[in-house]
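First the structure, which I've put down as structure tokens, then a few questions once you've had a look.
Right, chain A next:
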Amino acid sequence: MIAAAGAILRKDLRLELRTKESVPAMTLFTLTVYVLFHFGLDRDSLDGELAAGVLWVTLLLAAVIGVSRLFAAEREQGGIDALLLAPVDRTSLFLAKGAALFLFLVAVEVVAVPAFGLLLLGPGLGGALPELLLILALGDIGIAAVGALVAALAAETRARELIAPLLLLPLLVPVLIACAQATEPFLRPDQGPEDLGRWLTLLTLYDVVFVLLSVAVFDYLLED
Partner candidate 1 sequence: MYSKGFVPLAIATVVTLATAMGLVFFYAPLDADQGFVQKIFYVHVPMAIVSLCGFVAGGVMAIKHLRSGDSSWDMRSYVAIHISIILGVGVLATGAIWAKASWGHWWVWDEPVLVSFLVVVLLYCVYYPLRFSIEDRERQARYSSVFAIAAGAFVPLNFAAVRMAEAYTHPRVLSQTGGSMPGEMRLTFLISLLAMALLFVTLWKLELTSKHASMQLKRLKRKLAEREVVTT
Partner candidate 2 sequence: MPALPLDEAGKYVAGAYVVFLTLVVVYVAILGAKIARIEREVSALVAEEDET
């Protein structure tokens, strides 16, 4: 099963490297949204709660774009039928798609987070890098798991571009709450972790629940 998942993942990554469809678009999107926030909020620099909120809302919106493209390649080239005929169980497909989305998000964040530090953040980012990376990692796992599930759920409906964001964003509210609250103390001028433990616990719980749930349930999607 892991081998099959690995194969699908490698195919997706190779495809992305070749066509460069999702990651550059998501990255460009986050930079554009930063500009929008600058004009919308009429602020040159943000810190604390506002900064954490802007950063995470932007990442979530970029994730929506990634999710709607997640099964696009299969759909457009009829590849999904081939995938389903092959003796690959759905769990491998979920692991592969989830891992792909996770890696896309990481790739986007490599650019988007420093860009945020450059464009909008008042205080510097450097001080709390390990904690920030942990928050990002746990948040990305949650987004990737739920994102893959929603992508599959919406894949067969006629109005999938509309339904995917409407499903994804409310489901990600706990991730947003936990990540924004956890990040906020690090973006203040007087940096210092506050109750990081409880937000990381919430995030971990969310991740565990949704990864296990999606693994269990994916078999019932994308059939026939």
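Behind the choice of candidates: all candidates are chains of the complex that A comes from, given by their letters.
Rule of thumb we're sticking to: contacts are C-beta pairs under 8 Å (C-beta built on N, C-alpha and C of every residue); 3 or more make two chains touch, one makes a residue touch a chain; residues count from 1.
Model, not experiment: these values are computed from the prediction.
J.: Among 1 or 2, all from the same complex, single out the one that touches chain A.
T.: So the chain touching chain A in this assembly is 1.
J.: Where on chain A is candidate 1 touching in the complex?
T.: On the chain A side, the touching residues are 146, 149, 153-154, 156-159, 162-163, 166-167, 170-171, 173-174, 177-178, 181, 198-199, 202, 205-206, 209-210, 213-214, 217, 220-221, 223-224.
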